[in-house]
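See below for the structure under consideration.
For this depiction, one protein chain was excluded, whereas all remaining protein chains were kept in their positions.
Right, chain A next:
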């Protein structure tokens, strides 16, 4: 290795220091935190129907994508529906149905091919194979496939004997499945239970002894107990931690920004000012709204910034402060108006419009940094039940993107207006959103992406979408 010192330059968008010439030894430049994923990982679900496999698959995928690990679900039920077009009845799943078995093996094999393609052609890092995978034979096929290709395998098995939970699952997600479009509820339930029976006969759960060389987590009764075997690496450890923190108890999460602040009125970003008089009105209205919702055991969280704390104070209930909920640090642009940013840092302003998710303010943060900062908040939100989070525009966009599975492109432009509470309630595989505008006037702080994001654009073009202010 040559003894000469390479010159470092800072990449304009991400503000990452890289050696001036060509190749370098640093990895994963774009992220504020290394993800430690070297080879692709297959997550393989295991379990009888109605055990929450699809729920877990979708939720886990949403989480991994949000923390920056490209992940995709491959649901065999969907492959089946594409091949068969119409579902007749449970007989398709009978273990002695030779013809059906052939078809099922075929589309399962297609799913594996698609997984390989996802990893090699689409830069995927994690693939979640959502299927029953209830026999050792089937799991063997998957393991061999992964071994051949050099993928890691991690099994997630959901074991549940509680008939109430199974019935609730069935009612929530099965009866409205495309399979049962032409059935009435009673018939659908009967057919589905027979479907489960078809699998029960040949179900071989993961075994601590026989499968001791595999990496897996066994989830019993929706999380009251877990068996974890041979966690191989960082991502599997994160996955286990996540799975052990999620729950299915019904609850709602309320997201709101602080009341309108003095800097908001002046069209200035960042800073740490107090509420304007409209903002104070909002704080009172928020208190009334929360009382009206009659929420059981509500936890209230704020950032460390004056404006969220002032808002929370009006509620008259205990609240907890998280530094992690502080607004995005705009570095040298703190407390500037967009006009001033355009005047003093026109190139930065353009770069931000080019890639608002990854763009890092000089001496500040990017949305990507914000997501990593917020990860412990999300983890704790998963553990909790009813929570009201009083935060800031960029922060709220990141949290919302997690719950509503928004992409990195959409995230920085999500609409999170002042004086509006979003109530998120988990439902089936997703999240129901109710928006409550509390009827207190406030400035608009949302700046859309302008048409011209070129560094050489005119100031008018740059400032085209700036909302009005004093």
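Just so it is clear, contacts are C-beta pairs under 8 Å (C-beta built on N, C-alpha and C of every residue); 3 or more make two chains touch, one makes a residue touch a chain; residues count from 1.
Note that in this section contacts and distances are computed from a predicted model.
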Omitted chain (choose from "6-phosphofructo-2-kinase/fructose-2,6-biphosphatase 4a", "ER membrane protein complex subunit 2", "Myotubularin" or "NEDD8-activating enzyme E1 regulatory subunit") - UniProt protein name: "6-phosphofructo-2-kinase/fructose-2,6-biphosphatase 4a"
Residue, one of A:113, A:147, A:185 or A:212, that touches the chain absent here: A:212
Residue touching the undisplayed chain, where the options are A:81, A:94 or A:372: A:372
Residue among A:78, A:110, A:229 or A:280 that touches the chain left out of view: A:229
Among A:237, A:277 or A:407, the residue in touch with the chain that has been omitted: A:237
Where the missing chain touches chain A, by residue: 1, 3, 5-6, 8, 10, 15-17, 19, 24-29, 32-34, 36, 208, 212, 224-231, 234, 237, 240-241, 244-245, 272, 301, 304, 309, 318, 320-323, 334, 363, 369, 372, 380, 383
